[in-house]
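Yeah, one chain of the complex is gone here, protein chain that is, but the others are all in their spots.
Just so it is clear, A and B label the chains in written order, and each chain counts residues from 1 on its own.
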């Protein structure tokens, strides 16, 4: 046995060497931990969550100045109350003044007949003064039409001329669309240009079969029942414009029934033909049915006079779809045919308010979803979009009272809406649904658990051995001190003896 | 021991290998015995020829994923005509000479370890030559013209000169101090140059740098396994090691930078080649199967965890450097040997040359043989892996009746055998210090080996 050396005396078995080796393993693992973090983390940039929540609580107050002639001074408080009742986003300021007709805001003046001119309302004294508040409410904050499309900064207006069956005997091969648009549609689009960016396009289709049979009436004409109207648009067969960009489309369809099923009328609920040949599909567009006179020529190009009866309903439908409020029936406008400033302003205010509410909702949903789903990445684009939307809202709220015109307010609200929608629907935000936390542990455990066990065991053993050594060394030192003390005492006793 | 003189053995082996290399074409080797294991995407001769062809036509070979060799090979191509790279005579001579040099370096390492001079013969030399040149793991990649044979020659030459550059080297008192020291510094420079070249050719050889530098700094390359002590440098000032280490590192780094600059110059001062050559070991772009364990794991790994596991596998190689060097600081050559084994098992793109090198280095340490615990198991496992790997690769890819799992199973067995060999080598290297002979011959006497006290 003597030829075996005691292993504890071999140089590589010394404690220092062993501890150095274990420490070197652990040092490399510790240095690699940040790399682990970096390679497995998903990019989640911080979103201004608290700011979004605070912003979402705020309510927009759009200032409204009305200068009222002293004649109507009794109605000031009821004007105030009735407008606030209907539209809480309006901050109404009614003042009585002598020189209302020079004021920049709205003015209520006495006049001969009930009409509006620019931003002035002439209220005749013959009418009851108590009706003034309700008239003002219907001018300033009318109810939003439910059929109007949702606000979007850009719209495509798509005009389609459909021949139900071009080969049946008569076909309309073209129409003077440019002139018609410039006469009937362009005034609207230019007046509302601040609200929306319009792109106009048109096409002609020569075969547009209906998906159902119209009812055949007693006098040889054909009619469309109200149920037929709901399924009139045959999207499968008709190639209506579906734009390749994300902008919503408002369709205007001019339908020419086939020569065999002519004339085609719209029936009332009681089965009698109604006088109008146009109907509106809410938030989608409008349709006008054009019955050509008989006997028909085989090919026909529609000229501007032919299109008059079609394009005036189109322009009315366009206004409805854009949410343009109607004048109350009793009020007339001094400038007939153009859109009055009262209506445009109230549309601007309504759209601004609607945009702000939608932006608040979208931003709130975005930050809630991001905070709830831990696996959802947030990249710099999303962060920039949320911050941009917040900035636009801040500026809107900060300057709403002071020096923003309605146009500028709308632009800010539109930008906030666009950016918040883009952030919410950003494709890079799809959560990593493939990797729940359990999956991650399942990937890590087989490889690392078995490798880490010996490292941990060795480290534990070393720590225990080191602690035991320290304890023994302390005990030994104490014992030495005691022995020394006892020896000294003994010496002292000895010497004293 | 063979009774032939080593030079005769060497000449015989060279002749045999040259004839084999001339007659056997590389494609027949890499489709039979060396299927998938003789060359990797980093070392394939076919890819080298393709890269040179593109380079000569003015197309940047690093713009795609086919050429992953160093630009220094491209510089060679501008000196030689392109047809020479498919000439069997040239290739036979090149690879046989490289293997012969590696065998000579192996003998040199053995001689220096025994305390003899490089020019003196010892009885084991012929055996070592045969172990290297007739080893199937070495000559199959060589016949398949894989540049890993050239890499091995580089590495063994670096270690031989590192042994020669040791502190108080062998030599009688008759030699002049200055001659000895100048010879030593020449060997040191040669060793560092070859090391820089080897690291330039493939970055995972970086883990072999610390033991080689320890070897250069140590007193002598002799076996100190039986009598370990703390690391004693062979320099004049035995107390501080910082300056000599820094000097060595600086020289190595200088050589390495020069090689990098030269390579960038060859490809027109671009740096895209670094991502294609060195980056391949870290990003594993090519999933061609090889005898290693990386390719299958990363074939099935999801993209989300890919960078993480690439990092883990690379750090895993680094993990073993410090412990092995600290444990075997008394015998840096043994530390080098262990790290070669680790590299051969856990490299990203191994070929048969890497376990072949590990096998050949076993011959330099006969003192540990009697302390091995399970040599038979290790031998049989590696035989199992070596025989079945080409068979299953053929079954999978040529026959179409197997699938990737067949070949993967054999690579797992190969990794297992590598692990067993490493564990046994570590055990024996440490056990020998405790002493006592495990096996006694018939006369009951200890068998002694030449060790230094």
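Everything that follows uses one rule, which is that a contact is a pair of C-beta atoms (placed from the backbone, for glycine too) under 8 Å apart; a residue touches a chain by one contact, two chains touch by 3 or more.
Just so we're on the same page, contacts and distances are computed from a predicted model.
Chemist: The complex has one chain missing from view, so what does its UniProt entry call it, picking from "Rab-GTPase-TBC domain-containing protein", "LSM complex subunit LSM3", "Gpi16 subunit, GPI transamidase component" or "General transcription and DNA repair factor IIH subunit TFB4"?
Modeler: "Gpi16 subunit, GPI transamidase component"
Chemist: Of B:89, B:120 or B:287, which sits in contact with the chain we cannot see?
Modeler: Residue touching the chain left out of view: B:287.
Chemist: Considering the whole complex, which of A:78, A:199, A:333 or A:365 touches the chain not shown?
Modeler: A:199
Chemist: One chain isn't shown here. Among B:54, B:91 or B:127, which residue touches it?
Modeler: Touches the omitted chain: B:54.
Chemist: Based on the whole complex, identify which of A:100, A:177, A:210 or A:224 touches the chain you can't see.
Modeler: Of the candidates A:100, A:177, A:210 or A:224, A:177 is in touch with the missing chain.
Chemist: Looking at A:44, A:147, A:207 or A:261, which residue reaches the missing chain?
Modeler: A:207
Chemist: Provide the residue numbers of chain B that touch the chain removed from this figure.
Modeler: So the residues of chain B touching the missing chain come out as 31, 46, 49-50, 52-54, 57, 59-61, 63-66, 82, 285-289, 295, 298-300, 302-303, 396-398, 400, 403-404.
Chemist: Name every residue on chain A in touch with the hidden partner chain.
Modeler: Counting only chain A, the missing chain is touched by 154, 158, 165-167, 171, 173-174, 177-178, 181-182, 186, 189-190, 193-194, 197-207, 209, 237, 239, 241-245, 298-299, 407-408, 411.
Basically, only the chains that are shown with their structure count from here on.
Chemist: What part of chain B is in contact with chain A in the complex they form?
Modeler: These residues of chain B touch chain A: 228-230, 302, 304-305, 307-308, 311-312, 315, 318-319, 322-323, 326-330, 430, 433-437.
Chemist: Can you name the residues of chain A that touch chain B in the complex?
Modeler: 3-5, 7, 10-12, 17, 20-21, 24-25, 28-29, 32, 35-36, 39-40, 432, 434-435, 443, 447
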